[in-house]
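Everything below concerns the one structure shown next.
A single protein chain has been omitted; all remaining protein chains appear in their positions.
What follows is chain A.
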């Protein structure tokens, strides 16, 4: 009996079925991240609102989604809600579950970023006659963005891998398709190695993107030059 099937390994590496699974992982990550960011931003603003009636629901949301496993959330959305007459397909359920879950974490990152902008900056902007919306847009958010880019980048990295959990509701992403092939081919190690390589390729690629983003965001903190012209 052979120990490791090199020919099979290379075949799986370029297998279009697996490749399409990796592609699904990518767009699942991208769409959930964008939706999560939008919802997370709204939640962050709500949590910072002085009115309890606004802040409390957002706090409850974050508490709920960070306090329960994504796995449970996905199963509830996909197989629990139909009991109430609310039906979502596999892809819809996966996107909704990932987005809602991610939003809770992103809300906290964004809130921390906004809070980290020194209050003196807001005071200075007010003293110039700027209105609260303008201060948020031109002073606070650009500075918060610099602060949140590293943690946001880590979230993307995490999400790339977390999408694999949607395989339990039979979402056909990379892990699910790997498992399907394993049931046909029985080459467990070769196929999981291929899947692992794909995940590594995607996270490594993202790391390069993140590095560039951080450099761009940090362009204004160049080291001081000698005083004088």
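Here is the rule we use: a residue touches a chain if its C-beta (ideal position, glycine included) is under 8 Å from a C-beta of that chain, and two chains touch if they have at least 3 such contacts; residues count from 1.
Throughout what follows, contacts and distances are computed from a predicted model.
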item: Missing subunit (named according to UniProt) among the choices "Amino acid ABC transporter ATP-binding protein", "Xanthine dehydrogenase family protein subunit M", "3-isopropylmalate dehydratase large subunit" or "Anti-sigma-K factor rskA"; value: "Amino acid ABC transporter ATP-binding protein"
item: Given A:68, A:92 or A:121, the one touching the chain that is not displayed; value: A:121
item: For chain A, residues in touch with the removed chain; value: 120-121, 123-131, 134, 138-139, 142-143, 146, 219-225, 227, 229
